[in-house]
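A protein chain is absent from this complex, but the other protein chains hold their places.
Lettered A and B in written order, each chain numbered from 1.
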Amino acid sequence: MQLKKFLPLAAAVVLLPTLGFAQEADMTPPNEEIGYIFTTFMFLVTGFLVMWMGAGFSMLEAGLVRSKNVTMQLTKNIALFAIAAIMYYLIGYNLMYPGDGWTITNVLGAFSLTSLEPVGGSPDTDLTYASVGSDFFFQLMFCATTASIVSGTLAERIKLWPFLIFTIVLTGLIYPIQASWKWGGGFLDANFGFLDFAGSTVVHSVGGWAALAGAIVLGPRIGKYGKDGKVNAFPGSNLTLATLGTFILWLGWFGFNGGSQLYMDTAGNVADISRIFSNTNTAAAGGALAALILTQLLYKKVDLTMVLNGALAGLVSITAEPLTPGLGAATLIGAVGGVIVVFAVPFLDKLKIDDVVGAIPVHLFAGIWGTIAVVLTNSDATIGGQLISIVIVAAFVFIVSLVVWFILKAVMGIRVSEEDEAMGLDRAELGMEAYPEFTNG
Amino acid sequence: MQLKKFLPLAAAVVLLPTLGFAQEADMTPPNEEIGYIFTTFMFLVTGFLVMWMGAGFSMLEAGLVRSKNVTMQLTKNIALFAIAAIMYYLIGYNLMYPGDGWTITNVLGAFSLTSLEPVGGSPDTDLTYASVGSDFFFQLMFCATTASIVSGTLAERIKLWPFLIFTIVLTGLIYPIQASWKWGGGFLDANFGFLDFAGSTVVHSVGGWAALAGAIVLGPRIGKYGKDGKVNAFPGSNLTLATLGTFILWLGWFGFNGGSQLYMDTAGNVADISRIFSNTNTAAAGGALAALILTQLLYKKVDLTMVLNGALAGLVSITAEPLTPGLGAATLIGAVGGVIVVFAVPFLDKLKIDDVVGAIPVHLFAGIWGTIAVVLTNSDATIGGQLISIVIVAAFVFIVSLVVWFILKAVMGIRVSEEDEAMGLDRAELGMEAYPEFTNG
Partner (left out) sequence: MQLKKFLPLAAAVVLLPTLGFAQEADMTPPNEEIGYIFTTFMFLVTGFLVMWMGAGFSMLEAGLVRSKNVTMQLTKNIALFAIAAIMYYLIGYNLMYPGDGWTITNVLGAFSLTSLEPVGGSPDTDLTYASVGSDFFFQLMFCATTASIVSGTLAERIKLWPFLIFTIVLTGLIYPIQASWKWGGGFLDANFGFLDFAGSTVVHSVGGWAALAGAIVLGPRIGKYGKDGKVNAFPGSNLTLATLGTFILWLGWFGFNGGSQLYMDTAGNVADISRIFSNTNTAAAGGALAALILTQLLYKKVDLTMVLNGALAGLVSITAEPLTPGLGAATLIGAVGGVIVVFAVPFLDKLKIDDVVGAIPVHLFAGIWGTIAVVLTNSDATIGGQLISIVIVAAFVFIVSLVVWFILKAVMGIRVSEEDEAMGLDRAELGMEAYPEFTNG
């Protein structure tokens, strides 16, 4: 690493003698083809980072459930990721980005299969700035993320198949329809000026509302809430994996927020992506430290699971607007997310809503906070537009989810028997333990 | 994330007022130097993704063996990765890409050290479109992947050093020689029109054949096959890590298949890479869901290890041709891979071939399927050319591997004693347990 800052401009120009102008740098933006390559490759790189978040959720959730339910949690996570891929291909993508082909204008997109450009893909498609394939890949990963959020809340008591059927509805219909309202140019975008850069509402709170509906219909785990109002802790079985999962999500979030810039074809755009990376990182740090300090003050002991969830809440909080804040503001926005988590976890327990991994505080509560916080640093956002959009998305997702969960409960049952829950889903439903040699009886 | 699709072309042109033409986008491909930077960087990014697969195999295998053999499995995996790096430098790379320097034309490459371009590397090397260093880095990771496949099959009973010596032969000679036949422009490429985009045959089935030869010479683990024909299950010790390994491999595969496009210097090429990413993802999803559904139907219980191997088989299946299929075809090609795994695992057990992690079904059987499936979507492929190439590679790798394993068996023995196998390789061969505080006696 050589000395690098404050490089005299002249030095750079020495490298370009053939260009014949020695006084100024040539800051002409790339032509469209070069911009197309830059933006497309950026979608692929940020997309694989978001894909990696699927592993992060798996590890986080597997680490926070008890060992007798780990195989089931892993099965759900890999299955939901696969289902999201198929459903987003079958109907999700075109439902979310209907272009001129809305079934109901600005409300319901188009029902058709996703089709990528032909072999030797010419860039002459309806996407003029990046390949359709890269956009599909990137957007699919957001759909999968939404589904991942739900699985954690409902762990340790929900049956496999009803959960997977709900995932089909969520990834095929619920997520893409409401996402079209903002990102597909629908009415939240067109009529309310709703701003949600990378999805504090469109992704995270959507997962949170679906999870909340499920938690209400499903009820808490046996023994979680004692008759005397006592809340029993069911410690996670493997905090190392929970920490790994958090690091994976932290890493993946650079793709999640950074890629949502959607263009990397100019110096200005790539500089914006850089700001987003830095803000995303510092918001996570703010959330983690807020939870660290707060649990020390409140409980006299630092609580690692709160620190992990604090970092995640910081990430969710900055997701609606990772570009306009400075580093200080981003840190504080994230820190508020961390504070929210520390208070929201016991609050949910008071309501006897049993959220196994804390996904509702992290993704729903911090998601709402982040969506509101846009107005603090982005003058294009209005508090009214943000709030009404939050409410509309909430009503749609929560009500539809509630209906789906009730139907599933009525038709096939969604909860395992008490005996199976006590035995653990791994042995009862799958006949396969995650750590067959380790657990103490 | 702003609204993005269907951006009017005019809007883009607004950004380019100085160019003086407002009617059309400037889709002139980049000049060679810019193309060189794009392609080289693409090799580095996809190469580090493939490198990451080494961690994936380690976690998958460590999770699927019993805890008494985990340290050994980890040792083998990190050692084989290091050996591949050295051997590919010493002889592999030039053996695989001899250019005009074949020792036997189109059959045996050149024996010499790999030499990267000098410092301040000018692009005036024999690679005109990317740096030699990036190509070496990328190709090396494929060689390492081949070796990773073998270690899983032979786990829990093979000695460390004969395994490492075999790895030297595999990565230094067997892999690069047969790879030169296709990717070095050898006779399979020149005479048979063999198509294998990213290596369903050249990488995966090669690892599978070497593993199969080893499994036959080595014999099954003690107690695996009862006298009454009963197959005893030896459950993996840590399914969380096996799942993590699968996610790592899934992620790494974007690099594996995507980087095999070999060029990212035009809009067409980067669009192709995008298609490859999307197809790779959906094939994995197809394989996972096929195994999920099939194990539910066959065994009335979903089998997580089958789902994981199903996803991997989907990935192997799409590897020979990840570009030409549409998303639907890619999903189905992957799904067939998942089906193959579900049937192949018990089939191998019937033959009393003991493959600890299911690497032969995943990499060999699905690799053959994927190589044949090229003809379904790529009209340049012929069924004859594909089949004869599969057979030639199979014969070479299987026979040479068999000979090497027999020599190793005769000279130094390849299998631990019965006592050591019962005790576990970790204590017997290494004196170090992976989880010294956890296991139940």
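We adopt the following convention: a residue touches a chain if its C-beta (ideal position, glycine included) is under 8 Å from a C-beta of that chain, and two chains touch if they have at least 3 such contacts.
In this text, all values refer to a predicted model and were calculated from it rather than measured experimentally.
Peer 1: Based on the whole complex, identify which of A:I216, A:L304, A:L402 or A:M423 touches the chain you can't see.
Peer 2: Of the candidates A:I216, A:L304, A:L402 or A:M423, A:L304 is in touch with the missing chain.
Peer 1: Using the definition of touch stated at the top, determine which of B:D189, B:D303, B:D355 or B:E421 touches the missing chain.
Peer 2: Of the listed residues, the one touching the omitted chain is B:D189.
Peer 1: For subunit B, which residues reach the chain that was dropped from this view?
Peer 2: Touch with the absent chain occurs at residues 28-29, 31-34, 36-37, 40-41, 43-45, 47-48, 51-52, 54-55, 58-59, 62-63, 70-71, 74-75, 77-79, 81-83, 85-86, 89, 97, 99-100, 113-117, 119-123, 126-129, 131-137, 140, 160, 183-185, 189, 196-199, 238, 241, 244, 260-262, 266, 429-438, 440.
Peer 1: At which residues does subunit A meet the chain that is not included here?
Peer 2: 1-7, 9, 12, 15-16, 18-19, 25-30, 34, 38, 42, 45, 49, 66-67, 235-240, 243-244, 246-248, 250-251, 254, 258, 264-268, 270-275, 277-278, 281-282, 284-286, 288-289, 292, 301-305, 307-308, 311, 323-324, 326-328, 331, 435, 438-440
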